[in-house]
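All protein chains but one are shown in place.
Chain lettering (A, B and C) follows the sequence in which the chains are written, and residue indices restart at 1 in each chain.
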Amino acid sequence: MKKLLIAALVLLICFSGLVFAGGDQEEPAVKEKAQEKAQEKVTPAADDKNGGVLVFARGGDSVGLDPGRETDGESFYGCTQVFDNIVEFKPGTTEIQPALAESWDTSSDGLEFTFHLRKGVKFHDGTVFNADAVVFSLGRQLWEDHPYYNHGPWKYWGGMDMSNIVKDIIAVDNYTVKFVLHKREAPFIANLAMDFAGIVSPTAVKKYGTDFPNNPVGTGPFKFVSWKKEDSIVFEKNKDYWRRPAYLDRVILKVIPDATARYLALQKGEVDIIDFPSPEDLEEMKADPDIKVIQQAGLNVGYLAFNMDRKPFGDKRVRQALNYAINKDEIIAGVYGSAGTKAKNPLPPTMWSYNNDIVDYKYDPAMAKKLLSEAGYPDGFSTTLWAMPVSRPYNPNGRKVAEIMQAQFKKVGVLTEIVSYDWGTYLEKTDHGEHDMALLGWTGDNGDPDNFLFVLLSAAAAEIPAQNISFWRDKKFNDLIIEAKETMDVAKRTELYKKAQVIFKEEAPWLPIAHSVVSEPMMNYVMDFKLSPVGKRQFYDVWLDN
Amino acid sequence: MSEQLLDTESIEPIEKEPGRFREALHQLKKNKGAIAGLIIIAIFLFIAVFAPVIAPHDPLSQNIELRKSAPFTEGFLLGSDDLGRDLLSRIIYGGRISMIIGVVSVGIALVFGILIGVISGYYGGWLDKIIMRLIDIMLAFPYVLLTIVIVAMLGPSLTNAMIAIGISQIPRYVRMVRASVLAEKEADYVVAERSLGASNFELMFRSILPNCLAPISVQASLGVGEAILSSAALSFLGLGAQPPTPEWGLMIASSREFITSAWWIVTFPGIATLLAVLGFNLFGDGLRDMLDPKLRD
Amino acid sequence: MTEELKNNNEILLSIRGLEVNFHTYRGIIQAVRSVSFDIKKGETLALVGESGCGKSVTAHAINQLIPMPPGKIDKGEIFFEGKDLLKLSEKEIRAYRGDKISMIFQEPMTSLNPVFKIGKQIADVFMTHHKISKKEAWDRAVRLLELVKIPSPASRANSYPHQLSGGMRQRAMIAMALASPEPGLMIADEPTTALDVTIQAQILRLLAELKAEIEMSVLLITHDMGVVAETADRVVVMYAGRKVEEAEVHDLFEHPGHPYTLGLLNSLPSNEKYKGQTRLEAITGQVPDLLTIGLWCPFENRCKYAKDICRKEFPEKTEVEPGHSIWCHQVGKLD
Partner (left out) sequence: MVRFLIKRLSLLIPTLLGVVTLVFFMIALSPGDPARVMLGERANKQQLETLRAELGLDQPLGTQYGLYLKRMVRFDFGKSIKTGRPVMEEISNLYPATIELAFFAMIFAATIGIIIGVLSATRKNTWIDFTSMVGALFGVSMPVFWLALVLIMIFSVGLDLLPTGSRMNVRYYFESITNFYVIDAIILLIREGDPKYLSSAVKHLILPSVALGTIPLAIIARVTRSSMLEVLTQDYIKTARSAGIKESRVVYRYALKNALLPVITIIGLQFGLLLSGAILTETIFAWPGLGKWLYHAIEARDYPAVQGGVIIISTTFVLINLVVDILYTLVNPKIRLQ
C-alpha cells in the first residue's frame, strides 16, 4: 500500500519535472516566423507579408459551418474564412461590391436581377464554380422540393423573409444567374452579401450530406483543415484563391469562454487577437505597449422597450418622463466604459440615413416628475424591469444596466423590480409581451436601415411572437418605412427614414441606451485587421509583422 | 486511547453520571476545531442579525463616480464595487443572505430527508425499494446538474435556488437516516418498547430517531457550508440570486472581470464565503470527533 | 539489589514498586500502586484479580504498550534478565517486543489483521527481528503453525484470519508470539476467556507442552481461578491496583491468607464446601473508585474482618510461610 502511495507521488514529481524540462517553449507564432525571415532584408516587401499562424480567441465555439444553416455569430466567424458570396460588403464598410459576380443589372420594374459570374474560380475540392453552384446554394433554401431542402432548417433565410421576396432563381447560362422577385425589395442586394448567402460546393454537399457543416467546402481565402469541438477550428491558406492568396499560412479560431482568461492569454502571447474583451480591461489594454485595440462603432443598438399594451406605458407622457429620468452617461461609464456611445435614435450613427439633428432627451429628473404628475402619477408607480442574462454585442451586461436604471428610476418615484430568466425563456416571454419594461437590442445584418426600423418597429413586427416588443403601432411611422422599403432610390429612402426617426423621438416607444463600440485587442505585430460593421471577422488582408 | 487497556468495565461510575450537556460541553472544550468553528459561526450570525446596524452604508446605493475605489479610501473600508456601492456593507448583507440560504436549504433537506429516511427504513418492503431506487437516481444524477435543472424548471431566483439546493441534498440524509434506523430497528430497547405498546410514530420519532442524531447533526453542519458554495456556483451561472441582491456568489460572479483591474471586488466576497463555509465545516468536523466515541480523548 | 539479581540467573523478570496512573479529563486513575513480584525462568506466574484490579496494566507496563498519554509509569523498575526495561529507549524496548517478551491477547476474533494472510503476519515478525529471506521466514512460520498443532499448516498459512475458528486463531497468535529463536517471557492476557471450555482446555494443554519444549516463562493474566489451579506455578492476587497475596499455587488453594483471596475461592462452584448447597457466596459491596481511592486497605469496605487500623493505612507484608506472603492487618485472625 505504501508502495502505491510512493508510486503516485513519483508520478506527480516526474510529471512536473518533465514539464519544465520538455522542449515546449510557449513562444508566440512570431518567433517561429522570425527564424524563417531572419535572413531576409529589413523592409517588408510584398511577398514578405506571407507566412505565420494567427490565433483568434473567441468566447464560444461555432455551432456549424454551413452558412445557410446557422444564426450565431461564432458560426459565421468560421464561414467567413471558407465561403464567398456573389456580392460582398467592402471591408470595413456596409457598401456593396462585386465578388463572385463581376457585375449585375436590374430590370426597370426592379423585380429582376441578373448576375454575371466570374470565370475560372475553383472550389476547395477542385470543382468548378458556376451558375449551378449559385442556384444550388440558394435554391436548397427556397424550394421545399429541393433534394437538400431538408438539410435545414435555413434559419437566416427565414429570418430575412427571403421566401416571400424571391420568386425564382434561374441559371441563364453557365456563368449568368437571374433572380425574379415577388415584390420590389430595396435591401435585396444587401441580403445577398449576408453570410447565409455563401456559395457552397454542390459536390461536397452531395458527398458529406448532413455532415457538411463539419466539412465546409467553399471558394474562400482559407480552406477548412480540422475542428476540435469546443476547442479550436484550423483553416489554412487557399493557394489558388481567385484573388491574391491570403498572407497567413494558417488561421486558428480558439475557444476561451471567460473574457478575463482571454485577456490573460493575450498578455502571455498564447493568442494573437481576442474577441469581446471585457469593457473593464480596455483601459489597461490600451496602456499596454505590446497590445493595440482596434475599435469601430458597432452597427447595433441597445434599448429599453416600454410595453405600450400595458398601463401606464400607453401614455406618451409617461414614456417621455422615463426618458428624462435616465442619465445615460452613468450607464456608459458603469457598463460600457470606452466601448460604448450614447444612443438617441433606433439607428446606429454609422448607418446611412441616421438623423443627427434629432435632440436627445436630456437627463432632467424634475421634468420627468412634472410629466409623471401630469400623466396622473404624482408619486410615481412600481413596475418590473427585465434584464437579459447573457452578454450581447449591444449590451455587455444587461443586469448591471438594469441595476443602474433601477437606482435612477427610484429618484423619480418609479420603483422597479429587476426580473431575469435564462436566455430562451427571456426571449419567449418578451415577444409574448409578458414584460412591462425590457432591455433588448439588435445587431444589423445587411447595413440597411430597413433591417432596423421595419424589423423592430413596424406594425407587422408587433404580432406575437413579436420582434417589436413595444407593440408600437403608429400608422404615420409605418407608412413611411413601408414606402421606403419599396423605393430603390437611396436619396428618397434617406428622406423617408429621417422623417420616421422624428416620429420615433416624439412617441418614444423605446429608451435608446447605447451603441456599443466593438473593440478588438490584438498584439502589435498583427497588421491590417479591419473590423466590419456587420460583425464579420475577415483575416484575408491580415499579415504578421515582427 | 483504547478502552481495552483500562478495563473500563471495572470503573463503574460511583456517583451519578455527569449531565449529558455538561459532558458535551466538556468534550467541546477539548476540541479546538469545534470551538474555532463555533466562534466563526457566532460572528457571522451576529453580523447577519445586526446587518442593518453594522453596515456603514446602504448596500444598494450607487455612486458611479466613486466606482472601483480601492480599499481604505475614505468612506469605503473595503473599497467600492463597479457601481460604486460599499463593498463592506454588501458583504455584511450578503452574510445574512448566505446564512438564510444555508439554513433554509439544509432545513428542507433535513425535514424531507429524515421523514423519507425514517419511513423507508422503518417500514421497508416495496415502499423502501421504490424510495431507494429514487434515491439512487438522484444520486446518480450529477449534483450540480440536478440543481441547475430544478432551477431551470422553477426559474432563476434566490428562493428557487434554495429549494433546488435543498432538494439535491435530500438523498444523503435519507441514506444516512435509513441506515441508522435499520440498525436501531432490531435493537432490544425498540423491541421492548413495542412490546409495551408504543405506537409506530412514537417508536420512529421518539426512540429510534434520537439515536441517529449524531451523524445527522454533523452532516447538517457540513451541509450548510456546501449550500453556501452551491448557491455561489448557481449565481455564477446566473441561476441563483438576481441583481441587485448582495449575495456573495453573485458578487464574485459579476465582478470576475475585475480580478486584474480591481482585485478587491472579487477577493473580499471570496474570503467571506471561505470563512463562513470554513466555520461550518470546522464545527461539523469537531462535532463528528466529539460524538464519535472512538475518536473521543 | 541489582547485583543480587544479576548473578541469580534464576529470576527472568523482577518488577519493583511499579506505579502506573492514567491522567484522564475526570482526574487521575491510580491503576497500579507499588506492585512488585518476580518470575523465575520456566515458571508460570498467574496474576489474578477481578477486572479492573490493574493486572492487565501491570502486564502492559512490561513491554510498555500502555498508550502514553494518558497512561504514565510514575515509579518503579522492571528488570528483565538484570536490565531495567524502563530505562530503555523506544528503539531498544522494541527489540525486546516479540523477541524476548511476546504477548497473546484475549480476543482472537480481532487480534489478527483481517487483510493479511496468517503466514504473512507471522513471517513478518521473523523478518523484523532477523535478517532472513521472505521464503525462509515463510517456512519458519509454517513450522511454527505445525508446532502449535494447527492441522495442514501450509494451507492454513495461506488463508485469512476470518477463515479460521476462534481456537485456530488463538493458536495462530501463540505461533506469532513464539516467532523468535529464544522466547524469554510470554505474557498471556486472558488467553482463554473468549473461548468455550473445550477449546480452552486444548489451548492450556498446548501452553503447557510448549513450555516443556522451549524454556519459556509465562505471565498468565486471568480472573478464572480454575485456569490458575490448572496451569500456574505461583499466584499473585491483586485488588484495586494493589498486591494483596502471593503464594505457591497449592499453598494458596489449601490455606489462603487474605480475606479477598478467601472470598474469591469461596465463590468458586467447584469448592467442596458447596456440596448439596444451592446458593453461592458472593463478596458483598463494590470495588472502590480508583479516582478517589485512599492509602488504606482497599478491601476494607467489603472485608468481614475489617478493623479501624485497616481504614487508616495499607498493611505491611507478612510472610506466613516461605514464598507465601499476605498484606493484611488481620493475618491469622480469620475464623
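The working rule: a contact is a pair of C-beta atoms (placed from the backbone, for glycine too) under 8 Å apart; a residue touches a chain by one contact, two chains touch by 3 or more.
What you see is a predicted model, and the numbers here were worked out from it, not measured in a lab.
Visitor: So which shown chains sit in contact with the chain we cannot see?
Guide: Counting the whole assembly, the omitted chain is in touch with A, B, C.
Visitor: Please pick, from C:176, C:310 or C:326, the residue that touches the omitted chain in the full complex.
Guide: Considering the complete complex, C:176 is the one touching the chain left out.
Visitor: Given the contact definition stated above, which residue among B:152, B:179, B:198 or B:213 touches the chain not shown here?
Guide: Reading the full complex, the residue touching the unseen chain is B:152.
Visitor: Touching the left-out chain: which of C:21, C:44, C:63 or C:217?
Guide: C:63
Visitor: Of A:224, A:386, A:421 or A:497, which sits in contact with the chain we cannot see?
Guide: Among A:224, A:386, A:421 or A:497, only A:421 touches the chain that is not shown.
Visitor: Tell me where the left-out chain touches subunit A, residue by residue.
Guide: 1-2, 5, 8-9, 11-12, 15-16, 18-24, 26, 29, 32, 53, 55, 61, 63-64, 69, 71-72, 150, 152-153, 155-156, 158-159, 161, 210, 213-214, 226, 228-232, 234, 250, 252, 254-258, 260-261, 264-265, 267-268, 270-271, 421-425, 427-429, 431, 440-442, 445, 455, 461, 463-465, 467
Visitor: Suppose we count only contacts with the excluded chain; which residues of subunit B make the list?
Guide: Residues 2, 4, 32-33, 36, 133-134, 136-137, 140-145, 148-150, 152-153, 155, 225, 229, 232-233, 236-237, 249, 252-253, 256, 259-260, 266-267, 270, 273-278, 281-282, 285, 288-289, 292, 294-295, 297 of subunit B touch the chain absent from view.
Visitor: In the full complex, which bits of subunit C touch the chain not displayed? Write them out.
Guide: The missing chain touches subunit C at positions 63, 65, 94-99, 102-103, 105, 107, 110-116, 121, 124-125, 128-129, 160, 162-163, 173, 176-177, 179.
Everything below uses one rule, namely that only the chains that are shown with their structure count from here on.
Visitor: Averaging each chain's C-alpha atoms to get its centre, pick out the one most distant from subunit B.
Guide: Most remote chain from subunit B, centroid-wise, comes out as C.
Visitor: Centroid of subunit B to centroid of subunit C, CA atoms only: how many Å?
Guide: 51
Visitor: From the mean C-alpha coordinate of subunit A to that of subunit C, what's the distance rounded to whole Å?
Guide: 89
Visitor: Just how far, in Å, is the C-alpha centre of subunit B from the one of subunit A?
Guide: Comparing mean C-alpha positions, subunit B is 45 Å from subunit A.
Visitor: Subunit B: which residues touch two or more other chains?
Guide: As it turns out, subunit B has no residue touching two or more other chains.
Visitor: Give the list of subunit A residues in touch with subunit B in this complex.
Guide: The touching residues are 258-260, 263-264, 278, 280-281, 283-284, 330, 333-334, 387, 389-390, 397, 399-400, 402-404, 406-407, 418-422, 425.
Visitor: Taking the complex as given, what residues does subunit B use to touch subunit A?
Guide: Interface residues on the subunit B side: 60-62, 64, 67, 82-84, 152, 155-156, 238-239, 242-244, 254, 256-262.
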